[in-house]
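A single protein chain has been omitted; all remaining protein chains appear in their positions.
Chain nomenclature is as follows: A, B and C, assigned in order of appearance, with residue numbering initiated at 1 for each chain independently.
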Amino acid sequence: MPDPSSATQTVAEHNSRDSCWIIVHDKIYDVTEFLDEHPGGSKIILKYAGVDATEAYEPIHPPDAITTNLPIEKHIGAVDPNTIIRTVKQVTEEDRRRQALLDARPPIDEILNFHDFEAVAKTVLPAKAWAYYSSGGDDEITIRENRAAFQRVWFRPRVLRDVSNVDWTTTILGQKSSMPVYISATALGKLGHPDGELNVTRAAAKHGVIQMIPTLASCSFDEIVDAAQPGQPLFLQLYVNRDREITKRYVQHAEKRGVKALFITVDAPQLGRREKDMRMKAVDDSGTAKVQEGQQDVKKDQGVSRAISSFIDPSLSWKDIPWFRSITNMPIILKGVATPEDALLAYDAGVQGIVLSNHGGRQLDTSPSGLENLPPIIAALRTRGPWPNPNFAVFVDGGVRRASDVLKALALGATAVGIGRGFLYAFCAYGQEGVEKAIQILHDEFQMNMRLIGARNLNEIVPEMVDASALHSRVGLSPPDNLYFNTYQPLTTAQFKNKL
Amino acid sequence: MPDPSSATQTVAEHNSRDSCWIIVHDKIYDVTEFLDEHPGGSKIILKYAGVDATEAYEPIHPPDAITTNLPIEKHIGAVDPNTIIRTVKQVTEEDRRRQALLDARPPIDEILNFHDFEAVAKTVLPAKAWAYYSSGGDDEITIRENRAAFQRVWFRPRVLRDVSNVDWTTTILGQKSSMPVYISATALGKLGHPDGELNVTRAAAKHGVIQMIPTLASCSFDEIVDAAQPGQPLFLQLYVNRDREITKRYVQHAEKRGVKALFITVDAPQLGRREKDMRMKAVDDSGTAKVQEGQQDVKKDQGVSRAISSFIDPSLSWKDIPWFRSITNMPIILKGVATPEDALLAYDAGVQGIVLSNHGGRQLDTSPSGLENLPPIIAALRTRGPWPNPNFAVFVDGGVRRASDVLKALALGATAVGIGRGFLYAFCAYGQEGVEKAIQILHDEFQMNMRLIGARNLNEIVPEMVDASALHSRVGLSPPDNLYFNTYQPLTTAQFKNKL
Amino acid sequence: MPDPSSATQTVAEHNSRDSCWIIVHDKIYDVTEFLDEHPGGSKIILKYAGVDATEAYEPIHPPDAITTNLPIEKHIGAVDPNTIIRTVKQVTEEDRRRQALLDARPPIDEILNFHDFEAVAKTVLPAKAWAYYSSGGDDEITIRENRAAFQRVWFRPRVLRDVSNVDWTTTILGQKSSMPVYISATALGKLGHPDGELNVTRAAAKHGVIQMIPTLASCSFDEIVDAAQPGQPLFLQLYVNRDREITKRYVQHAEKRGVKALFITVDAPQLGRREKDMRMKAVDDSGTAKVQEGQQDVKKDQGVSRAISSFIDPSLSWKDIPWFRSITNMPIILKGVATPEDALLAYDAGVQGIVLSNHGGRQLDTSPSGLENLPPIIAALRTRGPWPNPNFAVFVDGGVRRASDVLKALALGATAVGIGRGFLYAFCAYGQEGVEKAIQILHDEFQMNMRLIGARNLNEIVPEMVDASALHSRVGLSPPDNLYFNTYQPLTTAQFKNKL
Partner (left out) sequence: MPDPSSATQTVAEHNSRDSCWIIVHDKIYDVTEFLDEHPGGSKIILKYAGVDATEAYEPIHPPDAITTNLPIEKHIGAVDPNTIIRTVKQVTEEDRRRQALLDARPPIDEILNFHDFEAVAKTVLPAKAWAYYSSGGDDEITIRENRAAFQRVWFRPRVLRDVSNVDWTTTILGQKSSMPVYISATALGKLGHPDGELNVTRAAAKHGVIQMIPTLASCSFDEIVDAAQPGQPLFLQLYVNRDREITKRYVQHAEKRGVKALFITVDAPQLGRREKDMRMKAVDDSGTAKVQEGQQDVKKDQGVSRAISSFIDPSLSWKDIPWFRSITNMPIILKGVATPEDALLAYDAGVQGIVLSNHGGRQLDTSPSGLENLPPIIAALRTRGPWPNPNFAVFVDGGVRRASDVLKALALGATAVGIGRGFLYAFCAYGQEGVEKAIQILHDEFQMNMRLIGARNLNEIVPEMVDASALHSRVGLSPPDNLYFNTYQPLTTAQFKNKL
């Protein structure tokens, strides 16, 4: 263990693939053997070989990622912070451009809906963060279909009911919620805002909404729980590690700290090809990249998504469910179920619920939306008893933008609905205030929509209130007749005189 | 009560939230206690605290709005008009721009259809008026669907019938009409033309068409009735006030003045979120607006729509129908029914008819069009007896642009069809002459279309004359395959040589 | 009768609404009483009051239109041609522009399909001619649907048949044709080419194709028949005049001159509102037009279409069929039938066939395409006996662009197919040579397509060779979700470096 005051020089000597030390948060780590295991590739680490890597490390890893993943004997020691020659953070043209955009944001009063948050986030986010957050699998058919599906369900509104008072509070897995919506897990919140997931935690506390903590949060699990108010209900999203002991410790720690439900992700045995994200990474490096013939086997960085996937165990299977049951008393929810067959397997396996999800369109492309899967899955579950079933919850996520979407899912049998990116974009655009505004928008919409469909509480949101006959009608468009359309001259309306 | 000649100074002292007087039409009103009840928010009133507010008040309120809503003891007195320091109406750049547009309007002879009126209105209207008139609820799916639905019904024309003479006159709720169309209620007509709703009244008189007077007209009810010709039939659209006595007085006054039918709006227990309108208002104020953190609870102005909604009672229910029956002998029509269930409730409640309407797409979004709701509702009503039923009328409105649309609705069982915005845009563009031209266009189209489908009168407009098999086929489009479409190179036709 | 040598001056005195004489082809006509009956309005005639109107008259009227329609006593006499002060035809900027476009036309070798002809015609035609030819009724839904319908029928091609020799000759109403296509009637051919309909007559003669002569040809009936080769089969399209004697003379003259079949138009009791055409006319006059309040009742010119409609009798009905049968032995075909009901009425009335047509989309809008009407109509006709029926022909027209379209119609039961605009645009673009090229393209396509579907002659074009299951699936599109689509960022492909 080197002397902290002179450690900087010592570290500087370990600046190669043969011996690679880095400094993170004033601590020294020997990552030589870890180079080839790093999900993000060795190249990015080698860039910081022998120097302080904190600034690159921080936005993309939770604080404890390195200590958790690196064996204790590789923790070399500490550095005197004063001796670190930090990369002088230069204010770049890009920084200035982004700050100007932040200054020019629409006043939050002008934000009327979730699309507005996304439009602002798209503009103010660093390109890499936007690419990571917004990307979907392959051709992004599914990510868009998630939205489209809601527009295929129409209301059948009832009139002349006394809707002076409408109530959309509910309980989700036994926890009170001010609305039938929970904030679903999204990864790497600090890419978009310095406070990361804490923006959500604090806003959720204020407005009685439940947050699902992501395994891949930028803030550590404990930071998030510490930021919560006493009694504030939290759920946990879980990627199952190849090393089940790590998972066990993580789950049991969460339960001990008061987490109320465990959502195990089952739709990601391998992370999807998110080409928008991959392309961003490639372009990022393209200044130096060349058509290097014969070097295809060199491992390449493949975007943020690929950098975080090796923690996920592809062997996870139904056989693991009893083990989960044995290590925790939290309700267990399987997140990512897509078929009636698997819904019944889940029910029969004794878990407490499922999330009809395609991972926000980020995994298997041309997988149907959770909403479209809802009616056949509810029909299948009815073979096990009346619905709703107090012992089994069915959640839906993906593509939700408005309270009306939530009401459609509830009418079709969902217990509650998860929104992930919507709240993520809200804090990317306006921090905690954005999340609060998002919640307020939903409340406004719930009130209006329940009045307009004639439902005074969630029990009155019945299947007859929607027309889902077109929900399964995903339509494959015929190719257009280009010669015809190019030749045809469209009609126009009357023209003004001399109007420029 | 101040001396009128010196009142201006007196009023000028009441220029704060603590004591707020304003002048409207040379009368002084103390609106201090009304500030927080004002549907449009207190901010806009405070702008005129202590001074003459007539110019801002006039286009958006009927003349009697302030006297009706403010207790008599707040009517402070009169001002000598000569003493009022009126805001000198400056001819702004925007005024000049609008006048130039008005001068450049297409000659009315070039107006061929209702789209032309809308295109002209869109250009010459103040942005705020256009936003208020044209906006729909939420994502404006329904407002557009209203139009699309008509294009899903196709004709089955019959040939070789002697169509020398065709007749499309009819009676609506016992009143003669020169066509199976009435002019439906739209609010705040003076936003678009100084004569407001009177444009409609006068044109309707000339051409034997029936106007439905809106509760929220810019002209007062009596102004409109006074403008009518003796015997000219008028209907009344009603928003039901929380104070039923106000409603009772209003309805009985209308009946006394000769109104022939009462259309009670049942699809607006709360006005919809019309974001185009809300955004216009927000942008309007954005010069001074800032991202004011922590000030979210300040009540904000939310567009013209929100400003007029507090007069509407969300508790209105089926239980109120007998009371309405007790206060008037006019036929009662429920405007805004959307389901067979409610159509039967209405029938069984003994009212005289319903309007299949979604409020011009301004209320619940992804609510189906009235036209699409028509076939199942007619089918349901047939369970109560043969159709058409002389005791019960079914009207349709929303999305109508041509006489052919009207004929399609009639073929599917409608009694007559309402057109609102079409006539509104006509007078915004060309005043009374616009409304007359609009009526003339419909007459031209009725003659041509009835000849072309082979119907000599409205009795010959039978269900077999349309193919509505696709009417329920609202199609949710699959997301397009962007990578493919960007890569594919469309065919082109033969190219001219050296043609620029 | 004035002295021809001084007649010019005499005529010049009759230059008002009170006494209006014009000169056409060196003859003087008193049209004072005809002014208000002129289908094109009085204004255009008054423009030539007292002077020579030949140049304006010629392209839009057949030579004998004036003599046929004006009573003999209004034929004032002749003028000495040398005395006529003709409007000196000035070569305008527009003339030069058009000539430059004609010079820049793609070489005819580069014309590969019918779309190419249309694209060329669209560019080289005078705007007014293009507007008249290309316009459809109302919103032009039907005119485009005509094309779209063919793309909803797909082939079921058979392989491994010896297709060395394929034969698509046929007979149509007993006349030999080199292909199962006839050239349908289109009006006013001289608007597009100085030789008008004669381009078709001459090309048809050369290639063994049958022309249907239009009632509203720019060339007179006799000019066309005179241009035909001995034995060249011709059909006649008939608009039935209010004065049946005129019709009788016309039909019997045609039969005497050898016309082989009579196609009576039954879908045009009144000509449609073709707004593109109407708008062109309006814009044409807009230099002088003003918003003339209160002058709506002045009769306005309403485009070329309206100018020719008063010759059509709206009283035409099934009762007239026996009369037609009594005046001619030609096969009688009803052009414009759209329903199985009327198809059966036609069959039972003893005519020889029908054309499933919507008048090229120029009459009733949202009327289905002839192709879509074909299957139910054939099914209905099968109730009268096996199909094909040697005594009854079913033709289809509208939207045809390729031989493959023709084969689809034949597979669904059509006897042959009519193409109108396709050949019209061919001669507008390239005169007679264009029509010949169009025929040659069809021959090329017939050979290729018959080989590729595995049919050696037209008898082998059977229903099983097409999949028409989607033919009736006219789909009404859901409105797109604009906020979502504006916010979503489409995927892109890999980018070139520094590529402009």
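Convention: a contact is a pair of C-beta atoms (placed from the backbone, for glycine too) under 8 Å apart; a residue touches a chain by one contact, two chains touch by 3 or more.
What you see is a predicted model, and the numbers here were worked out from it, not measured in a lab.
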Exercise for the section: Among A:A12, A:A65, A:I327 or A:V475, single out the residue that touches the unshown chain. Expected result: A:V475
Problem - Residue among C:R156, C:K176, C:K319 or C:R382 touching the omitted chain - result: C:R156
Practice task
Out of C:A7, C:V24 or C:I108, point to the residue that touches the absent chain in the complete complex.
Solution key: C:I108
Practice task
Could you tell me which of A:P269, A:P375 or A:P388 touches the chain that is not displayed?
Solution key: A:P269
Exercise for the section: Have a look at A:Q363, A:S404 or A:Q432 and name the one touching the chain we're not showing. Expected result: A:Q363
Handout entry: For subunit C, the residues touching the chain missing from this view
Key = 105-110, 112-113, 139-141, 144-145, 148-149, 151-164, 402, 404, 430, 433, 436-437, 440, 444-445, 447-449, 451-453, 464, 467, 469-471, 473-477, 482-483, 486-487, 493-499
Completion exercise
Touch rule applied to subunit B and the missing chain gives residues 113, 115, 118-119, 122, 134, 139-140, 144, 147-148, 151-152, 275-276, 279, 282-283, 286, 401, 475, 478, 481, 483-484, 486-489, 491-492, 494-495, 497
Problem - For subunit A, residues in touch with the removed chain - result: 101, 104-106, 110-112, 115-116, 118-120, 123, 138-139, 141, 266-267, 269-270, 272-273, 275, 278-279, 282-283, 286, 289-294, 296, 300, 314-321, 334, 336-339, 341-342, 345, 363-368, 472-484, 490-493
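Throughout what follows, only the chains that are shown with their structure count from here on.
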Completion exercise
Rounded to the nearest 5 degrees, the rotation mapping the CA atoms of subunit B onto those of subunit C is 90
Exercise for the section: Could you work out which chain's C-alpha centre is the most distant one from the centre of subunit C? Expected result: A
Exercise for the section: Could you check if the interface between copies subunit A and subunit B is built from the same residues on both sides, meaning over half shared, or from different ones? Expected result: different
Fill in the blank from the handout: Between subunit A and subunit C, the Cα-mean centres are separated in Å by 60
Completion exercise
Averaging C-alpha coordinates per chain, one finds the centres of subunit A and subunit B separated by a number of Å equal to 43
Practice task
Spell out, as numbers or ranges, the residues of subunit B touching 2 or more other chains.
Solution key: 105-106, 110, 112, 139, 141, 473-477, 482-483, 493
